[in-house]
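Starting off with a structure, shown below.
So, chain A:
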Amino acid sequence: MENKLCIEFKNITLGYKKPGETISILKNINLSFFKGDLIGIVGLNGVGKSTLIKSLSGLLPVLKGEILIDEKPISNYNLNELAKKIAIVLTEKIGGFNLTAFDVVSAGQMPYTNSFNKLSNHNLEIIDKAISICGIAEHQNKLLHELSDGLFQKTIIAKALAQQTPIMLLDEPSAFLDFASKHDLFLLLKKLTEEQQKCVLVSSHDLDLILKYCTKLLVISNTGIELISVSEAKTNKAFHEIGGGFI
Partner candidate 1 sequence: MHNSILKYLFLGACTIFIGCHPSTENHHVSVSPSKKDTTIKYAKRFAISKSKNFTYIYVFANSSNFDTTATYLIYKDPELIKNIPKTIIPVKSPCENIAALSSIYANMISELGLIKNLTAIDNIDYFNNPEIISKHKAGQLLELAKGAEIDLEQTVKLKPDIVFTFGMGDPKKDVNPKLLLTKIPIAVSLDHKEESPLARAEWIKFFAAFVDKNELADSIFNEVEKNYTTLKSLAQKTEKRPTVFTDVKYSDSWYIPGGKSYIAKFFADAGASYLWREDNNTGSVPYSFEQVYVKAKDADFWLNPSTIKTKKELLAFDSRYAEFKAFNTGSVFNNTKNTNAKGYSNYWETGMIYPDRILHDLLLIFHPELKTEIKNDFYYYEKLN
Partner candidate 2 sequence: MQENTGIKFLVLIVLLFIAGYLSLFFAGSESITVSELTLNNFIFWQIRFPKTLTAILAGSTLSAAGLILQIIFRNPLAGPYVLGISSGASLMVSISILAGGSLNLLSNFFIGKSFIVVSAIAGSVLVTTLILAISKKVNSSVILLLIGLMISQICGALQAGLEYFSDATSLKSFVTWGMGSLANTTNFDLLIYLPIALVCLLGLLFFIKPLNALLLGENYSQNIGVNFNSSRFYLILISSVLTGLTTAFCGPIAFVGIAVPILSRMIFKSSKQQLHLASCLLLGSIILLFSDTLANTLIKNISLPINMLTTFIGAPLVIYLMFKNKSW
């Protein structure tokens, strides 16, 4: 089966601009990600995992080079089109304003609603499905501050699901989940890549989960960035360092 090229990094330099200076985090990257890939992003803290995810989602402009989504540069997509291509899950907390879990998940359908944001039956179906897949059905009417950290994280993941995007980016989604839920999450991600051919990039410090469920690894270290298959992981020097000798 031929995997279609999904994301391409062409000579990318990633970083961010502060007043008066430009800080490059990752330089001259050339990578390709395909549909059906479940890619685990590993690296020590501060090495650039979040920067990579933010740049890929269009939140942070690249310093040099181009990111292509479905062979089209990100800059050629308007915001709404991009919203239908990439969904992100971050660790930041949101809340207040009477927002319930349901409200957050339904935000995932915003790229598909009219300007008054009316939810049609079709929209509602997709939202309900995302809620049940993530297992938060009985908590959906709770206010955000009433949810535990784990449930909150699942809610955001459900939102990303409801967004129906071919690409999903998750920044440390397993951080607050209990043991079983961590596995549930990765199983779900694996299912999404296999059944729906999504391209999923997930960063995590849970190296054993990454090794168990992901198809590829994106190893980020001081020496650079490498895309390797899971089988090559154990012999990879950078990965070994990240593992601290424990894995």
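Selection rule, in plain terms: all candidates are chains of the complex that A comes from, given by their letters.
Here is the rule we go by: contacts are C-beta pairs under 8 Å (C-beta built on N, C-alpha and C of every residue); 3 or more make two chains touch, one makes a residue touch a chain; residues count from 1.
All of these numbers come straight from a predicted model, not from anything done at the bench.
When the candidates 1 or 2 are screened for touch with chain A in this complex, the one that qualifies is 2.
Against candidate 2, the residues of chain A that register as touching in their complex are 54, 57-59, 79-80, 82-84, 86-88, 90, 92, 94, 96-100, 103-104, 107-108, 110-111, 113, 115-117, 143, 145, 159, 163.
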